[in-house]
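Have a look at the structure that comes next, please.
Shown here: the complex without one of its protein chains, the others still in place.
Up next is chain A:
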Amino acid sequence: MRGFLLNRLSQSLVLLLIVSVIGFVVLNLIPGGPLAQFGLDPSMTQDDLNRLKEQLGLNRPLWLQYLDWAWRLVQGDWGHSFRDGTPVLDVIGRHLVATLLLMGSSTVIAIAIGTWIGIRGATHRYSVFDYLATVGAMVALSIPTFWFGLVGIYVFSLRLGWLPAGNMYTIGDGSVLNHIHHLILPSIVLALVHVAIWSRYMRTATLDVISQDFVKTARAKGLSERRILMKHVVGNALLPMITLAGMQLPSVLTGALVTETVFTWPGMGRLFLDSLGYSDYPVVMGLLMFSAILVVLCNLIADIVVAIIDPRIRLS
């Protein structure tokens, strides 16, 4: 176990290093840069721009900027936003709650419905339900989320007037009910794709288990179908789902770029877009490293959890 952990951790560090170098270089290759936002402002003279460049440390060679940034990061200093001077972790923290709320609820919806559809599809293979679920999943997977978002707003907000067209809550009304009302449309739109993915995986996993010998044995023992499904099938079929969850969990914290913009949701996805737009290097790099670390961590945790639950897998 210890050997496994050390091995995985060292791999992860190399991965993070590569991600950070590529991210840093690509970010700096984008034309414009952090001072472009002042380019058409007549009040900023060339002297002012040069002064800001120096103060932000942007006139140093790129490798030096990178080393400086990386060294601070290793020491736990994520830097300060170019735009307003606040620490990067504060900036991220301020957007995390909104994203957690949206992605958390959509993930819960996706897992609950996806798992149910998957199991039912497997136990009633080639039934009408199964066909409908398969076609539905294909449709959900092939149509972009923003389209669902716009259609949802058009139908449920503008036409029917049932749900708000966006925002996290009505300004001046911070009640839980108001939050939930605003949450319905974006979380369902976001969940659509994930329901599709989860149901497909769950269906396959369940089918795998159903044809196993121990299920036949259970049946031979005369157990009820319900008991077989609950006790023997689902538990085992959920195992591969843990790995899938490990892969999907990071997105719960890093947000959804498009959906957050369509629904004016103040989350991490929009923070990333805005920061890119202003070339706010420290925040963009912070978000990049934040999600990279999450991906690495969640996958590691998923592997460990699977190993603990399933005694057949040995981490060595």
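In the analysis below, a residue touches a chain if its C-beta (ideal position, glycine included) is under 8 Å from a C-beta of that chain, and two chains touch if they have at least 3 such contacts; residues count from 1.
To be clear about the criterion, contacts and distances are computed from a predicted model.
Student: According to its UniProt entry, is the unseen chain "Peptide/nickel transport system permease protein", "ABC transporter substrate-binding protein", "ABC transmembrane type-1 domain-containing protein" or "NADH-quinone oxidoreductase subunit J"?
Tutor: Answer from the record: the omitted chain is "ABC transporter substrate-binding protein".
Student: Write down which of A:168, A:210 or A:284 is the residue touching the left-out chain.
Tutor: For the chain that is not drawn, the touching residue is A:168.
Student: Consider the whole complex, including the chain that is not shown, and state which of A:9, A:22, A:64 or A:97 touches that chain.
Tutor: Touching the chain that is not displayed is residue A:97.
Student: Taking the full complex into account, what residues of chain A touch the chain not shown?
Tutor: Touch set of chain A with respect to the missing chain: 30-33, 36-48, 51-52, 55-56, 80-81, 83-87, 91, 94-95, 97-98, 100-101, 104-105, 107-108, 111, 158, 165-168, 170-172, 174-176, 179, 245, 249, 252, 261-262, 264, 266-267, 270-271, 273-274.
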